[in-house]
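Here the complex is missing a single protein chain, while all its other protein chains stay put.
Chain naming follows the written order as A and B, and within any one chain the residues start at number 1.
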Amino acid sequence: MTITPVTIAFAVLAIFTLGGGLGVVSSRNMVHAALYLVLALFGVAGLYVLLEAPFLAAIQVLVYMGAIAVLITITIMVTRRIMGITESVNRQWPLAAGIAALVAVTLGFVVLGLFNGLLPVADVPPDNIEQLGAAFVSHQAYLLPFEVASVLLLAAMIGAIVVARD
Amino acid sequence: MADIFTTIGSWLTGLFEGLGASPALAATILMVLGAAVLASAVLFILVFNIWFERKVMARFQDRIGPNRVGPWGIFQTVADLAKLFSKEIIIPGGADMMPFMMAPVIAVMSVILIWAVVPFTPNLIGTDVNIGALYFVAVSSLGVMAILMAGWSSNNKYALLGAFRAVAMLVSYEVPLVLTLMIPVLLTGSMRMNEIVAAQRIAYLFMMPLAGAIFWIASVAEVGRQPFDVLEGESEIVAGYHIEYSGFAFAMFYAAEWAHGFAICALMAVLFLGGWRGPGVEQIPTLGIVYFLLKTFLLYFFQVWTRAILPRIRIDHIMYFCWKFLVPLSLVLVVVTVLVDKTARSLIPGYMLTGSLIEMLPRAAVLLIVNVAVALLAIAWVAWLGRRERERAEAASVSIAPIESGATAQQAR
Partner (left out) sequence: MKEWTFIAILLIVSAMLPTVPIMGGRLLGPRKPNEQKSSTYECGVETVGDTWVQFKVQYYIFALVFLVFDIELVFLYPWAVAYNRLPLFGVIAGVVFIITLAEALIYAWRKGALEWL
């Protein structure tokens, strides 16, 4: 495999993503874990850019880093009790680590088995976002999922308010 | 037509290639140079902007303002910077070191990154990505994370409280901001900043004044300028999330806020005032940057003006204004605009023509009428709410009145 700027960028972003993920599971401090999560999400956004999907990258930054990470941090901060926890509370972590490693190895074999060389990125049409938008509201394409998504958001809002207020 | 910046660019490319660099390397060096110039320009223009703001504020308050350092006190900011640089960066006891030092860096980063998609002239733009408008919202939402980090890591109740209030306000005002940002995107049919500018033969502010107004109000709130000044709220929470910062770490938060204030002026100019568009730009593209800066500074003056004359609003009123007025209003505006525009397209012949200014007038007129109608309805609704509130207050005061007038009645008897 030749080293090109793209592979270097991929390596850096992969380090961000995996390092962030490792930080999330290994931090004792909950807020630090949330900040590592932001780092991991940033790495994923960069990977989307490398895959020529900048719209998804922007959504990743906007929704995951700008909204969900903030929500998680606020959740940690409004629940006082877990702020103070600095020691590990879960004694089953060796078991969990073993199972996670097993899953990782299995997935690795499956993915490597399917892997047959690097493929060039497919040609992205210049008006891909426009096509996506048109497909959302076309009755031959994704009209039903589109409207169901809005109902799902409505249900999520109702559920969240009911849970938070009781 | 080539403008002066493309000429400089191709001259530099030729120079690097003459020195033996490959075309790809020359392009990369050019990009690094461009990024360095852009990022430093964003910070250096602050030296002027802060002086400008202090001078204008002083005039509004019948003072002279800075007038000692250099002509008209123009080097005052440089002196302030030198002072801040010599100050100790205090790290409070119990602070969380890494997030504490990273927060100001992220705050500045999120503001500088906005400028990557701002078109200065038809050819001079950092990068014209196909998601420009969304990129700007995404990048500026990173500033929220910086505030949360600063507030949490300072180990200070006021900082944490300030950060929470700021985050609640910033995320709330992001909703009307993105809803009204959708209107230039709708009308242009693209999220590329340069296409949005190019489509504005009639500036969108004159077609959609209400959308522009909501966008502007929400942007000012995103920066946390008066009257949305609860981020700092000196009299309530000391200084908000950056209370424990000193020296250059504080200066970076300060710089981020001021640079953000200038960036929203640039974005407002690009999205609603036609950016680099102006007479003669087709012939001399370099003129575009003059028009762009003129519009941006006009908006900046407007921003300082509102800052000088408006008091701070209470946090709960700010939240109500956003969720119970701006968000419903922008939802109604988007829905009514798309329905009327689409219907008018099938009813009025030549509705979508963009050949000349005259041909564009029917659509502009229809959209303007829609905007004014929605704005009038919104004002009428608020007036009705206010009247109801006043009547309730008067009814409450009438029941107290007999006690007060009792004394005079007795005296009269």
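Here are some notes:
Note that contacts are C-beta pairs under 8 Å (C-beta built on N, C-alpha and C of every residue); 3 or more make two chains touch, one makes a residue touch a chain.
Being a predicted model, the structure only gives us computed values, none of them experimental.
Residue B:V32 is the one among B:L15, B:V32 or B:M98 that touches the chain missing from this view. When the missing chain is restored to the complex, the residue among B:S40, B:Q61 or B:S397 that touches it is B:S40.
Across B:W72, B:F248 or B:F302, the residue that sits in touch with the chain not pictured is B:F248. Residues of chain B that touch the chain left out of the display are 27-28, 31-32, 34-36, 38-40, 43, 84-94, 101, 104-105, 108-109, 112-113, 116, 126-129, 133-134, 154-158, 160-161, 164, 167-168, 171-172, 174-175, 178, 182, 185-186, 189-191, 238, 243-244, 247-249, 251-252, 255, 315-316, 319-320, 323-324, 327-328, 331, 334-335, 338-339, 342-343, 346. Against the chain not displayed here, chain A makes contact via residues 5-6, 9, 49-50, 52, 54-55, 59, 62-63, 66-68, 70-71, 74-75, 77-80, 83-84, 129-134, 136-139, 143, 146-147, 149-151, 153-154, 156-158, 160-161, 164-165.
Note that only the chains that are shown with their structure count from here on.
Note on chain placement: the centre of chain A and the centre of chain B lie 29 Å apart, centres being C-alpha means.
The residues of chain A lying in touch with chain B in their complex are 31-32, 35, 38, 54-55, 58-59, 61-62, 65-67, 69-70, 73-74, 77, 126, 129-130. Per the touch definition, chain B reaches chain A in the complex via residues 96, 99, 129-131, 134-135, 137-139, 141-142, 144-145, 148-149, 152, 160, 164, 167, 171, 174, 189, 191.
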